[in-house]
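With one protein chain removed, the remaining protein chains of the complex are shown where they sit.
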Amino acid sequence: MTTKKKSDNFIWRHKHLLGLRDLTAEQISYILDTAQGFEQISTRSVKKAPPLRGKVVVNLFFEDSTRTRNSFALAANRLSADVIEFTKKTSSVSKGETLLDTARNLESMGVDIVVIRHSAGGAPKMLSRSINACVVNAGDGYCEHPTQALLDVFTIRKIKGSLKGLKIAIVGDIAHSRVARSDMWAMTKLGAEVTFVAPPTLIPAEVKKLPVKVSYSLDEVIEKVDVINMLRIQFERLGGNPFPSVREYSHYFGLTAERMKRAKDDIIVMHPGPINRGLEIESEVADGNNSVILEQVKNGLAVRMAVLFLVNQAATTQQ
Amino acid sequence: MKTILNTEQITQAVNDLADKICKEASNGVQVAAIGIRSRGEVLAQRLTHVLTEKLGREVLNGTLDITLYRDDLNSHSADAQPQVRTTEIGFNIDDKLVILVDDVLFTGRSVRAALDALIDLGRPKAIRLAVLVERSGRELPIQADYTGYIADVEPDSHVQVNLIESDGVDQVVIE
Partner (left out) sequence: MNKELLIKNGRVIDPANDRDEVCDVLIVDEKFAEVGKIDRQVDNTIDASGMIVSPGLIDIHVHFREPGDEEEETIASGSAAAVAAGFTSVVCMPNTKPPIQDETDVEYIHRKGRQSRKTHVYTMGSVTKDRQGVELAEMGFMAEAGAVGFTDDGSGIQDPSVMLRAMKYGKMFDKVISQHCQDDSYGKGGAMNAGYHATVLGLPGIDNLAEEAMLWRDIQLVKKTNVRYHAQHISTAGSAELIRRAKKLSLPITCEVTPHHLILTDENCYDYDTNFKVNPPLRTAVDIEALKQAVKDGVVDALACDHAPHLQSEKELEFLSAPFGIASLECALSLYVKALIEPGIIDWPSLITMMTIGPAEIIGIDKGSMTIGRQGDITIIDPDAEYIIDTSKWFSKGRNCPYQGWKVKAQVQKTIVGGEIRFQM
């Protein structure tokens, strides 16, 4: 395998990673290139490197997450940072300790990087305005989940070489999905054609202004796409009965073995996890040859190491 | 600017390095030439080629990216940022005779980083350092085992190694 030669004078200046909407294709590619350099850390005898030695990373999670939190913790550990786990349920009380209070407290302890997951869209951005530490968005409301999208495009690029011209379907609860939004920005910036597939009740307002196509029929889309990303149906966010039943949803929008028969032979099947087996995706497909679901998890680690490394680099460059 | 080595001289220097290494490797130990990105990488490839011929057996080749082990990660200047690239060593380095290859031995800091990086990959039988050019200015207690050329230069001058594979021309100049 050969590495694409990165531009020698490229300087990463973003000390926060808040979303992919504001990044250019070149910047996204630079993160992916950097992530390649981190892959081997996880495969060798000592699975640790020293670049964040003496740095403190706090995992500030206001929302349940196992996978992303562990992935960030492991990534930080592998770069020799010290990791503080800080889990807190968001409070809806408007008077009391605010997110900013919490963050300022942590900052007083000498935290260098704050990895934040929050149920409110924009919370990481707001945090980045108020503290000096680097802020990495680990998912905010249904705004963005940049590292998930980065690992998605990293995985696709690794298999296909490039995203240029690829047809990608993102299927599921688009309206309430931060993954769909971040994926959309990353994939389209890198040259792919993205189609959102969902019932109209799960498509966000004014989708026409977004750089995507929309389809209400998985059957029409399945034959044409190179990549299909099946979003998890998040019952906790749905509200208001957007489809009549799980049975009917699966019938129209589930990735079944039967539907897979009509897909391209080399279609890549993705899922951000955790999977509702038998709901949005059948076990046979999730565990099948086209599935890269576990590959995604592995790549997530490299991507998150790259992100932690880069934001810290930007922070030290600015000094 | 003064040219101290041209194409032929560079080829000769690599040959000399190979000869010296062959003496030590004559006992049949498996040899791996691992170059430090980016010009050490090219030199290691050339060295591997020559060593394979001279030894008459397979010599392993790899490339080491030392960025994560550099000691200036938190103090680099604003207009240059160390960039992480891939380490490409497709074999287990345990019990091998690792020839660590770089273009210029100056402060010794890159070699220190490379040694740490190598140790995280496994436990070689021995690590030897081979450089094309050695100059004064060591800041760490590190010396080369095999040297192609010793350059006598002023402390503030810069030794630049250019190689066809990366720069389109083979030459070593003092700037």
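Every chain is named by a letter (A and B) in the order it is written, and numbering of its residues begins at 1.
Operating definition for what follows: a residue touches a chain if its C-beta (ideal position, glycine included) is under 8 Å from a C-beta of that chain, and two chains touch if they have at least 3 such contacts.
None of the values given here were measured: they were computed from a predicted structure.
Although it is not drawn, the missing chain touches A when the whole complex is taken into account. Among A:I41, A:L60 or A:L99, the one in contact with the hidden chain is A:L99. The residue touching the chain not shown here, chosen from A:G122, A:P242, A:G273 or A:G288, is A:G122. In the complete complex, the residue from A:R78, A:R181, A:R232 or A:R304 that touches the missing chain is A:R181.
Across A:V136, A:A186, A:L210 or A:V292, the single residue that touches the chain missing here is A:L210. In the full complex, the hidden chain is touched by chain A at residues 21, 90, 92, 94-95, 98-100, 118-123, 125-126, 130, 140-144, 178, 181, 204-207, 209-210.
Keep this in mind: only the chains that are shown with their structure count from here on.
Remark: chain B residues 65, 67-69, 73-76, 78-88, 116-117, 119-122 touch chain A in the complex. For chain A in complex with chain B, the residues that touch the partner chain are 1, 3, 6, 8-12, 33-34, 36-41, 44-46, 48-51, 79, 306, 309, 313, 316-318.
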